[in-house]
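Note that one protein chain of the assembly has been removed; the remaining protein chains are unaltered in position.
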Amino acid sequence: MISDLVIGMAGAGGDGIVSAGESLIAAAAREGYYAILTKSFGSQIRGGESSCRLRLSAEPILSAGGTLQVAVALNWEDFLKFGGELPVGSETVVIYEEATGVAPGQIPLDRPRPALAVPAPIARMAQETAGTLKAKNTVVLGLLSGWFGLAGESIRSGMRRKFAGKGAEVQAGNDRAFQAGLDYAAQHPLGSGSRRLPPPAHRKPKLLTDGNDMCGAAAIFAGCEFFGGYPITPSSEIMQFLNREIWKHGGVLLQAEDEIAGLGAVVGASFAGKKAMTATSGPGLSLKGEMLGLATIAELPLVCVDVQRGGPSTGLPTKSEQSDLWAAAFSAHGDVVRPVLAPITVADVFPVTVEAFNIAEQFQTPVIVLSDQELAQRKETIDPIDTARLQRIERRRPAAADLDPYVRYRITPDGISPISYPGMPGGNHLASGIEHNENGAPSANGAVHARMNEKRIRKLAPLGDRDDLFTREGPPDAPIGVIGWGSTAGPLIEAARNLQREGLAVQALAPRLLYPVAEKVYRRFFASLRVCLVVEQSHLAQLYRLIRMFVDLPCPCHSLARSGANPFSPEEIAGQIRSLAGLDPAAVPSTPAPTR
Amino acid sequence: MISDLVIGMAGAGGDGIVSAGESLIAAAAREGYYAILTKSFGSQIRGGESSCRLRLSAEPILSAGGTLQVAVALNWEDFLKFGGELPVGSETVVIYEEATGVAPGQIPLDRPRPALAVPAPIARMAQETAGTLKAKNTVVLGLLSGWFGLAGESIRSGMRRKFAGKGAEVQAGNDRAFQAGLDYAAQHPLGSGSRRLPPPAHRKPKLLTDGNDMCGAAAIFAGCEFFGGYPITPSSEIMQFLNREIWKHGGVLLQAEDEIAGLGAVVGASFAGKKAMTATSGPGLSLKGEMLGLATIAELPLVCVDVQRGGPSTGLPTKSEQSDLWAAAFSAHGDVVRPVLAPITVADVFPVTVEAFNIAEQFQTPVIVLSDQELAQRKETIDPIDTARLQRIERRRPAAADLDPYVRYRITPDGISPISYPGMPGGNHLASGIEHNENGAPSANGAVHARMNEKRIRKLAPLGDRDDLFTREGPPDAPIGVIGWGSTAGPLIEAARNLQREGLAVQALAPRLLYPVAEKVYRRFFASLRVCLVVEQSHLAQLYRLIRMFVDLPCPCHSLARSGANPFSPEEIAGQIRSLAGLDPAAVPSTPAPTR
Amino acid sequence: MTASTPVPAGSQPFTTKDYRSNLKPIWCAGCGDFGVATALYRALAAVGRPPHEIALVSGIGCSSRIPGYTNCYGFNSIHGRALPIAQGIKLANPDLLVLVAGGDGDGFSIGGNHVAHAIRRNVDLTYICMDNQIYGLTKGQLSPTSPRGLKTVSSSYGSFEEPVNPLLYCLAYGAGFVAQGAPADMDGLTALIEAGIRYPGFAFINVQSPCVTYGEEKFQLKAQKLRLEKLEALGHDPADFMKATERARAYGEKLYTGIYYRCPSPAATFESMARERRQELQSRAASRSSILDLFQTA
Partner (left out) sequence: MTASTPVPAGSQPFTTKDYRSNLKPIWCAGCGDFGVATALYRALAAVGRPPHEIALVSGIGCSSRIPGYTNCYGFNSIHGRALPIAQGIKLANPDLLVLVAGGDGDGFSIGGNHVAHAIRRNVDLTYICMDNQIYGLTKGQLSPTSPRGLKTVSSSYGSFEEPVNPLLYCLAYGAGFVAQGAPADMDGLTALIEAGIRYPGFAFINVQSPCVTYGEEKFQLKAQKLRLEKLEALGHDPADFMKATERARAYGEKLYTGIYYRCPSPAATFESMARERRQELQSRAASRSSILDLFQTA
């Protein structure tokens, strides 16, 4: 009996490998399993090699897992192209297309050699039962269901719905192909390679979505009424979701001519009094610096989502990385403090995006949400979210007394000045990107400038107390600490939990508020530590460096930082922690320096 | 006998106050004095109040000085508008227009009360001698020359050249006005307020220019053949200088439609094999992030000058600040290390800009030069620069062996790949912003990406050893250290020198290389320190934070950081150092935190 | 009351001073922008929307200071980005009257692309380009509308570029209302701005607004008065696109004022189509709080 199952599959374009993964996770969600599905494609726009990996579990999970327990190769060439994305280990069961003509002992995977290699006549069964090779992926589903005890009925009914529009013959053919897979599995038991997932704790169906759609949904929930943006991988689905939904809630969406115009329209909509948002990826973020600076000095709320991909420049548009942190925090000239938040799972995208709107509205500031390709495009099952417990904050409007006369940028005790909107009588004022006095009149006076800089930055002070924006796990007196963010936080927390189970006292910290750096929270975390490790998908160790900027590190603090594309696995992180703890003779990673 | 003289003057538009300052500094330069002239204007586009301050000295100077020794007010309203920019102290001699009708005991300056207040019939003398109030500034020059022993003949001959085209009558009128001022001064000695500058050590004429023209000249010297840019205060004069000069040296200049296109053209020119440059200020820099990232990944040399002004956003376009440091270092998504240099005086702009070209060409990287409004627009006398001692580095071209076959992004031991240019047979290749393998072919492979990131960053390692890009002054075992950059370094070094003269063991460090942070150099500087102070014109203490990011601070390190507009004076910095040293009961400045 | 439901001419609840702020303009004495501001106050008084229902957006430049000199909601934004911001305002609240003003550099150099896209979206904005053929605020560099060969501080030996033709560009972009005015004819300019505001769709008005400090002699008010030819007097038919195009090509040589083109059958605006879409879809919508239901699998 195992607690979870990690399956990786690859095939050529048209093999429908990703579609099989989608069917599997949908069935799993209906059955009440926890599951995460990630996909990966070759460089062809369409029809190139494709792959997916699916982790299924009876218990909640936070990452897509590490080494595959089951690998499915429809052909070897394509499978091998995915390299480290589909890691095969010594315990992996490899199922492959018999027609590749490779004997089980000869398969091109031997470092390490997998536990079991099982050829199956996938193409032949598809052709024989459904009359088309297109049904190969359905045969695979049958095989997986049969061999690993996966939700047979749910898969079957899901496929029926999927093929509903295609006519009875197609539907029946698929049914037969699925059954053929099931039967083949029954007739060829795996023996020592056998794995069976336990039934889920509760058979209650789960929600199923990815980080981008979740982000769009959160915006709607938060009360967003305006989206302005420009398509860019891997963020476009946020715009696409809102393009379908925002109108239903009285909003409007603008596909702008570029990222500057998209954010410009958001600034305008915010000035007009609406909650407003944009979404982009690295190259778009790099274009938005100036407009973000305007929103900061004009004190206009807005949310800007950046779905990180591999950089610099166009970089690796379809791969995940965590290298936009410095750009998110610092990409505007002048003394600007702009809050940056990051979710750690697909489910987490919801409350974090809602909180981004709250912080934006409360403090009249642009807020960046740093998602990443992994979170944005992976599918995840999600337990019901009790939305009634989430707050929705509205910006502070001028009371009658504030309008007599109205002083837009009044320096108040908390630094927040009530904000009017066009259409509000008596609230007329000049908003501007030029430095201004409390009335909004342009000023080049040094004293006015100092006061205004101070006000704009002081108003964010309450963020320093937001422990609720950090997840802290593990024994609070543990001497070993690990820190990770975004999609790295999941494997990091799982690694810590696994090590705790092994008896190692490790605690994990996952910041959702990345900037401003909440010094107090880090200081409390560091209090008991003897050693710390910051883990992130960035060559330059951007979070590690950002923390150092503001927090005095009271203990040796190491950095496990590397370029993106392949996510961290819990195993990899656990290995590094073990070596830090002196449990492993392998060299402790040293803190990287950009220029050495 | 005093060693230097700080004069501040203010008047209404048309009073020619700035022109008087220009005449004075030009005369001083011809005489062999050291001098620095800064100017400041009101918000009117033309004809508003204007002011200047001039520091004259027989010895080399590094800052525009602090409290005025001489103040000239043509009217009180305008003089007072400049507030802290024209600080009057208890030792100041105030000369003012008699026609203001204010009695010497009643002048609106009393915190503190100046040493002496001297009304003079400036307007009347101008009218009587030159027949026009336009000659008021000439009368002022006469007064200053007479009272303080300033280069009478040089001023007179300079004015003659200046008015040469205006006809004999105008010239003669001016001559008479100047003489009237001289005579008035002779007839009304200042008594206790008397100050006389000693003659300069050598009467050798000095060069005279400002930081922007110096920057343009350095580009020409370095071999720049292409400039693409867009006007923006306070950087436009760099483009304007090159627009006059670059053609003479076989180059070309493009006033682009915006900052992105300007830098884009620079990237193109660099690809075509030329040394190329752009110049901008904060808002422009914020627009250039994406294009800078392209230059980084395509490994193309270029220089981008950012003349800092008050931010955020449009901010204070005509005032100096040092708040673009983080934007310069971090404004592009992805893992990017882009060198950032900053000169510390107008004279220093020359070698630093040349070195920016050298670093760009040697390492095939964009380089940012962070100037600031103070350096860019102040005039400074300059000792001859021995240009023969300056190196000019050219990019590494492929040798014959490198072309067989040519591998554009070959991973070499030092990370630098020989670069061809269109027109070079056999050097054909694809440059791109997408991640690529050594051949330049697009790749989304994680291993390739990691290798390329590593190469692009490793190649900059030699910068970590560049002590020559740091000025270190004072006893190397002094327990008190101060760090400052850009236009703040001048007053900082002067403060340290003054304190050394007072017997306080203070050493100063002025980094010209700001990023990547040269950890070794800082470590060596910190070695003997008991306490350190980082001084900068930025509310967020951007340099202090940047150093912390990379350097473990072995001693308490304080930050004197404030918003821009009014530059630091040596006195102000010295006061803070004294209090750090416990010599002054005033509170030691604590390290600022963005959110508290 | 919405901007597309203009106040009937004649009923004027406000006077020009209701639209003027008490901030002192930083403009040079004699700058054409004073005239543009005056014409704007007058046109706004004629239209009669209360100042708090008006948003005036600009970029950066001498001309872009104009929002601060009105009593409306003003937004003096960043260089070249007034139009995207204005579109955001108008789409977020179509009931507002939204105006945009700024310089030739702001509009046709750095901001050029936004003009095309605002026009093809047909957002109901009135865009006043204060065209002085120079960069005023940055002290006299070449502007996109500077005549070829002009010597400025950034083109000491003369420029190589053909000037931008704002009128021809906007016609090609499909603007429903394209006009040109000049402060030398204040009544005409006022009427054009009013007509632009009343036009139900994107309206473009190029104003020849002389820069007395850095501008060429031939663009000054005096020369303007001599050169100015009224399109109306030439018998120009504003419904004739091809004729408008032909006349627009003379920009830089001739100084025509008046309406080059007014689309006889104005197209639907973006915001009116958006309103319809919302009405259609809102009925089908669940509440914001149940948005997660979309992700149910059962």
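In order of appearance the chains are A, B and C, and numbering begins at 1 in each one.
Basically, a residue touches a chain if its C-beta (ideal position, glycine included) is under 8 Å from a C-beta of that chain, and two chains touch if they have at least 3 such contacts.
Since this is a predicted model, take the numbers as computed values, not measurements.
**Q** Specify the residue from the set B:Pro108, B:Gly426 or B:Pro554 that touches the hidden chain.
**A** B:Gly426
**Q** Sort through B:Ala441, B:Val531 or B:Cys555 and give me the one touching the missing partner chain.
**A** If we include the chain that is not displayed, B:Ala441 is the one touching it.
**Q** From the list B:Glu97, B:Asp213 or B:Glu494, which touches the chain that is not on show?
**A** B:Asp213
**Q** Which residue from B:Gly21, B:Gly228 or B:Pro418 sits in contact with the chain not drawn here?
**A** If we include the chain that is not displayed, B:Gly228 is the one touching it.
**Q** Contacts of chain A with the missing chain: which residues?
**A** 43-48, 230-233, 236, 239-240, 243-244, 247, 255, 257-259, 283, 313-314
**Q** In the whole complex, what residues of chain B lie against the chain that is missing from view?
**A** So the residues of chain B touching the unseen chain are 26, 29-30, 205-209, 213-214, 217, 220-221, 223, 225-226, 228, 245, 247-252, 254, 256-258, 260-274, 276, 290-291, 294, 298, 350, 382, 384-385, 387-388, 421-434, 441-442.
**Q** Quickly run down the residues of chain C that touch the omitted chain.
**A** Answer for chain C: residues 109-113, 116-117, 120-122, 144, 157, 160-165, 168-169, 171-174, 242, 245-246, 267, 270, 273-274, 277, 281 touch the chain left out.
Everything that follows uses one rule, which is that only the chains that are shown with their structure count from here on.
**Q** In whole angstrom, what separates the CA-based centres of chain B and chain C?
**A** 39
**Q** Can you list every residue of chain C that touches 2 or more other chains, as numbers and ranges?
**A** If we look for residues of chain C contacting two or more partner chains, we find 60, 78.
**Q** Two or more other chains in contact with one residue: find those residues in chain B.
**A** Answer for chain B, listing residues that touch two or more other chains: 43, 283, 313-314.
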